[in-house]
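For this depiction, one protein chain was excluded, whereas all remaining protein chains were kept in their positions.
Read from first to last, the chains carry the letters A, B, C, D and E; within each, the first residue is number 1.
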Amino acid sequence: MGRIVCFGEVMLRLGPEGYYRFHQVDRFVLNYTGAEANAAVALSQFGMETEVVTKLPDHAIAKAAVAELKKFGAGTRFIQFGGERMGVYFIEKGASQRASKVIYDRKNTAISAVRPGEFDWETIFEGASAFLFSGVTAALSDTMPDVLAEACEKAKEKGVKIFCDLNYRKNLWTPEKAQVAMKRLVKYVDVLVGNEEDSEKMLGVKAGASDVRKGELDTASYVDVAKQLQREYGFEAVGTTLRKSISASDNKWSGMLYTNGTAYLSKEYDIRIVDRVGGGDSFTSGLMYAMLNGYDSRKALEFAVAASCLKHSIELDFNLVSVEEIVALMEGDGSGRVQR
Amino acid sequence: MGRIVCFGEVMLRLGPEGYYRFHQVDRFVLNYTGAEANAAVALSQFGMETEVVTKLPDHAIAKAAVAELKKFGAGTRFIQFGGERMGVYFIEKGASQRASKVIYDRKNTAISAVRPGEFDWETIFEGASAFLFSGVTAALSDTMPDVLAEACEKAKEKGVKIFCDLNYRKNLWTPEKAQVAMKRLVKYVDVLVGNEEDSEKMLGVKAGASDVRKGELDTASYVDVAKQLQREYGFEAVGTTLRKSISASDNKWSGMLYTNGTAYLSKEYDIRIVDRVGGGDSFTSGLMYAMLNGYDSRKALEFAVAASCLKHSIELDFNLVSVEEIVALMEGDGSGRVQR
Amino acid sequence: MGRIVCFGEVMLRLGPEGYYRFHQVDRFVLNYTGAEANAAVALSQFGMETEVVTKLPDHAIAKAAVAELKKFGAGTRFIQFGGERMGVYFIEKGASQRASKVIYDRKNTAISAVRPGEFDWETIFEGASAFLFSGVTAALSDTMPDVLAEACEKAKEKGVKIFCDLNYRKNLWTPEKAQVAMKRLVKYVDVLVGNEEDSEKMLGVKAGASDVRKGELDTASYVDVAKQLQREYGFEAVGTTLRKSISASDNKWSGMLYTNGTAYLSKEYDIRIVDRVGGGDSFTSGLMYAMLNGYDSRKALEFAVAASCLKHSIELDFNLVSVEEIVALMEGDGSGRVQR
Amino acid sequence: MGRIVCFGEVMLRLGPEGYYRFHQVDRFVLNYTGAEANAAVALSQFGMETEVVTKLPDHAIAKAAVAELKKFGAGTRFIQFGGERMGVYFIEKGASQRASKVIYDRKNTAISAVRPGEFDWETIFEGASAFLFSGVTAALSDTMPDVLAEACEKAKEKGVKIFCDLNYRKNLWTPEKAQVAMKRLVKYVDVLVGNEEDSEKMLGVKAGASDVRKGELDTASYVDVAKQLQREYGFEAVGTTLRKSISASDNKWSGMLYTNGTAYLSKEYDIRIVDRVGGGDSFTSGLMYAMLNGYDSRKALEFAVAASCLKHSIELDFNLVSVEEIVALMEGDGSGRVQR
Amino acid sequence: MGRIVCFGEVMLRLGPEGYYRFHQVDRFVLNYTGAEANAAVALSQFGMETEVVTKLPDHAIAKAAVAELKKFGAGTRFIQFGGERMGVYFIEKGASQRASKVIYDRKNTAISAVRPGEFDWETIFEGASAFLFSGVTAALSDTMPDVLAEACEKAKEKGVKIFCDLNYRKNLWTPEKAQVAMKRLVKYVDVLVGNEEDSEKMLGVKAGASDVRKGELDTASYVDVAKQLQREYGFEAVGTTLRKSISASDNKWSGMLYTNGTAYLSKEYDIRIVDRVGGGDSFTSGLMYAMLNGYDSRKALEFAVAASCLKHSIELDFNLVSVEEIVALMEGDGSGRVQR
Partner (left out) sequence: MGRIVCFGEVMLRLGPEGYYRFHQVDRFVLNYTGAEANAAVALSQFGMETEVVTKLPDHAIAKAAVAELKKFGAGTRFIQFGGERMGVYFIEKGASQRASKVIYDRKNTAISAVRPGEFDWETIFEGASAFLFSGVTAALSDTMPDVLAEACEKAKEKGVKIFCDLNYRKNLWTPEKAQVAMKRLVKYVDVLVGNEEDSEKMLGVKAGASDVRKGELDTASYVDVAKQLQREYGFEAVGTTLRKSISASDNKWSGMLYTNGTAYLSKEYDIRIVDRVGGGDSFTSGLMYAMLNGYDSRKALEFAVAASCLKHSIELDFNLVSVEEIVALMEGDGSGRVQR
């Protein structure tokens, strides 16, 4: 199988260890992350060949980010160096009734200043089997949708399957801007991942309301949205995670996959959260692995959900689990028994 | 609104990180705390002007305590320096069926040696709107009730509203001593906070027994106690927290406010505990904020309970949350969803 | 009462702090442990005189292990120094659906090379009241069963009560090898601790299947196994822990004791796990304390179960709790209320 | 004495603990700093009333910065909130022959977007006795020199003494831009601090070359530069630090003060460096304290040099020492003897 | 050889890691220490049998102190539990020109309330070969000199050799009080350790002044003082350390031993200080080991000086080195070469 190309921003994540608030600490835990980088690392852990495509400034912190991607097996040879700065986000993990808090410092980054023509997509997609981008990448600047369109054109030309995770971020753009960009880009997409809010804000496809803050989800409306999306854009498949937030410490977690006119619902996991950031990315990368490896739809969904369930038990953004661990969970062992 | 004066001991808290026992570690997490200081810090986070009034020895550790109060916005200009030592307490956080363990080293402190006439209450209460002291302060030494009476007299004279949190500590005094002191002091008090045990041990007001160790509380008896207290001392309001201890890791948490002949019961929260120390202080300070800002009784109670619910998700003694976070929880968002 | 002799390997345990995976960290938490050492330390915390008997290489890390045993009160004067290396095991704590992971590096250790005649059992058992060894010790090498038989012979001769915790470890030996060794050794044993899997793999005694990975246990079959064991080997008592694994974060925990034809079932605890390693050793040591101190069977079982329930709330392998704390839990206080 | 107003950027500093390189660590030590904030904190530790004037974005990390300033006694009431982001710099501490490494991420900050008229200098300088700004502040944006000129005008009008620390930063601007801005601004300045490189790059005043990388300094040329500066701009005094860099671990440290036609040279200290960042700021703030408190020129210089000598023994940017500690060092006790 | 009895206070030491100041940190490194406990631990590391005799309150922090003593091999069976509190001292390590800072919180401790008759000296000294106490112990309370006299009487009676380290602490008592107590106690002493300041303040024996803050020592006057002391009290030997404080980071270190009319001067070491607390105790314990093991005077002195030289390279108060390491240094290997 060919390499998987993941295009998007790589950022520095900073935040207190454990459950301290920002103004309580004099140390920040740091790691390097981004929606597509998270997916690339997860896929590398599953044994796939991946390439993270991004642009970073030419300094030692950016080099440390690249080193971290290498460490976890992601390809870095198409990363370009230059430009102003790299994105940073600060995160304070929540607990119980206190939500996690995220502060973005992502403007004027090297990646956001990229213009069409800067990346050699011809070479990048040579022999590739899949391409992943997220709505976050499209939101980074006004030129980014053009860059993404350019990449998608080349990917299509090369017969590369395109995955898109909508990932709406209200701090990065408005629904109006998002719809202009995403309606254009999803036309290239084969497999779409997104929840109701994403669909409404980014593609204008609505369903009956469910108040996500109350921890209740109306699965039927998710299926309805997926149908509409499939009808309008002809996606091979539409997937979504179903998160019921009991509190910042406990979630119920499952997923839905709509394909070929059928909606599959996964089993649901009761999760004690260690770190929920990257939960969506781990679902997407799990789905990519399963679909690219020819799993049937039900199994593909269960793999993606089990993969992302495990992500919640792991610190920081990367989903550092093996295919074996995911399969064991899919097959029913969530007991946490020690093997020795 | 005028400043809020909080009089009491400021101590050094020391204990292992996480769930290690005392004899397992070679590092102690430290912070500076005290019932009234905790309230002052919380009120400062809510945007109120506060002053911590205390006496500390003239050395660098005490100066570090003052710096910490300043950091979180509490006023420190009336703090006096001199005397022997500052109080210390050691705490080992419990988990699951293992209870937290507290060791006091609070004798012969600078504050406990204070005598009437040492503080310039005239200046301290000039323009103040509220005064807070706790039963812990009264317990510090034989001279402290006199000092508190002196302060209360002046506060009353200046039209300052007096709040008292009973806070019985069996390691500091006996019920007999406590009743002599507190029956005299609560006569000045406008708003009293205390639970059944406090009322019985410190004011001799009993109700039907509920075995707090079993995690069951008889709300009716709490109301009964509040009524008796109101009848006997004419308090404007009597509040109490209602903690159901499932284990050291999980509590159910609500509160009751009795005022004008009505008993209000708040909603109840299922809490995953990060640190429960300062839970009572955060209820008191929440109630002070709400009452001083003219919230109606139901809303005042819900604010105080939501404030103290959030405290349990925060490490160490201070309740470092904003009014916005509390209001969001009051209004129903305890889902812990990340905003980004 | 005489000393309690605990014979087995003392290892270095290494693993990430909290819930990080092995390849995420640049620090390992370390401690020194082993099934019998864990029991010795727990018994020392209960006020008993203990001796850890083992062999360690003559270097500074081994000396650090001995220092750690001394710290927690275990006797170390019969420990021999010499030989190649000491055992190491790496552990990554699981959370939620992710299981803990253990990697053994226990081959070619000093203890595994011990041969009969190396320890002066005559002196070691002089005035002793109990002897503990586990199946892990027997599994360490081909010569170890002989060494254990030698020790058991001498213990029997001296009237010392022999406790054995079966503790099957599939990474150390096969059922075939285990049965040869253990069928011979348990003939000396007075009190046996082991679960169904242990009994089947190590003594060939089977019962109806219960799928331990699903968190369900069939208590009846446990009793059945105990009966068979008692019938075949004439044990004074057979005990077992009953762990229902909900996830790596939550377990239900109880125990069973079969003695004199009666099977006792303890109450069951809902545990939020801090560290579950050493849970079995804490049950065994709790049972030893209770039986050696003449508790009746029901109380002995409840003591052992409460002791091991508390172990789960403590970091690392040692059960650092006091008799008072265990008794308080047995008597019903698992509320985690702070005493101050 | 009136307050001391310190105007400039407050940044987040991030870097590895100890001597690790950026790409070796997963924790960054953090603190909040800036040339003028450092001076304000040092002056607050000396007992002076200070105000840090700056603009920060309205988010929790900026609030943490303000809390940190409060902690160390600096006034924060004139700080404005709004705008895009706050500056960040990354630092890797050097050792032996390896130099410290600094990466700036200071563009597009809230402070750099400030325009004349945004700060109420009238109120800010009411009752003030001194004003400090550095060349770094002037370098932040094209509008900043205008803002500084506005502030200086008002300061002069109010009879406030103006101190300026030249602090050339080649990563922020070119000599050409610097000279346009600084030649205009230093006309308002009473006391100037700067080294040879600063004077040449920022004011075009050259002297004989000394190769600073080789650890040798030609004191005579420093005096020559100071004379020229004094002649051209009529400064009350010109001060400079004299750093001889043996290595990143060892420096020789002294200072020179030129005033009233006399050049004073201080004694020289052999320093084992703990953290050299903020060394210049601590000299400036020491000089301000001494001059504002009427020390004679020699003593003022020795105070400033001793203050900044001690800074090198303190972690992070702030000079957290007392007047007593500085005076003891000035008077000859640099032996490091413990007092107990 | 019989056991060595060390009588004195065991305290909790708390302070920042590395070179942070007190008000910069939220963690304190902790350990348990005391002049005599330090000596006992060092002697235990050398393979001697020791007993720490002290009184501690009956709580978990004191138990942790005892566990720490056990860990490092010191005997603890004569330690009594009861009384109010244990002593605490806070320490901030200095660097370069900044001195270390110590804050005592040692009043009203359990040990200071001890009265004659509380310890069973008969049993304690049974079979002992040496007794150590320091002037610090005598300073703890008004009753302590009586307790020490009682102990010394019994030690003399049992033929136990008495060592005393004068250790003047100006924060614990005045020279007047010290002289009353110590002139009485040193009459029992066989081997005295103390420097010029100790001798003058505690025994009224003066010599020519040397300004210790300047890092210069007049060895001749040390010898003179030793001679006077020997003449007046008939000591078998008088030893002293000779510390030349270059800075808080660098010291020159040697020692002098006066015995049988001869003054021996050791070689001098250039020390890069890791932690200098306990330096004196490590000299005393080194001297005790060497004299009790029959080293000749020159070798005994060199052993004590080398032992205490190494102490400076070790964190915290205990001198955790082996006899082999000390002998290697005595014999000339201070090169720090790695052996592998």
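What we mean here is this: contacts are C-beta pairs under 8 Å (C-beta built on N, C-alpha and C of every residue); 3 or more make two chains touch, one makes a residue touch a chain.
Computed from a prediction, not measured in an experiment: that's the story for all the values here.
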item: Chain not shown: contacting residue from D:180, D:248 or D:265; value: D:248
item: Touching the absent chain when the full complex is considered, from E:3, E:70 or E:312; value: E:312
item: Sole residue of A:19, A:46 or A:72 that reaches the chain not shown, by the stated touch rule; value: A:72
item: Given C:35, C:48 or C:67, the one touching the chain that is not displayed; value: C:67
item: Where the missing chain touches subunit A, by residue; value: 67-68, 70-73
item: Residues in subunit E touching the chain absent from view; value: 18, 71-72, 269-274, 306, 309-310, 312-316, 320-321, 325, 329, 332-340
item: Touch residues of subunit D, complete complex, unshown partner; value: 18-21, 23-24, 94-102, 104, 169-171, 212-215, 245-250, 276-277
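In the analysis below, only the chains that are shown with their structure count from here on.
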item: Chain located farthest away, centre of subunit D as origin (C-alpha); value: C
item: Duplicate of the A-C contact set - from A-D, D-E or B-D, the pair where over half of the pairs recur; value: D-E
item: Computed distance of Cα centres, subunit B from subunit A, in Å; value: 44
item: Interface hub residues of subunit E, defined as touching at least two other chains; value: 21, 23-26, 67-68, 101
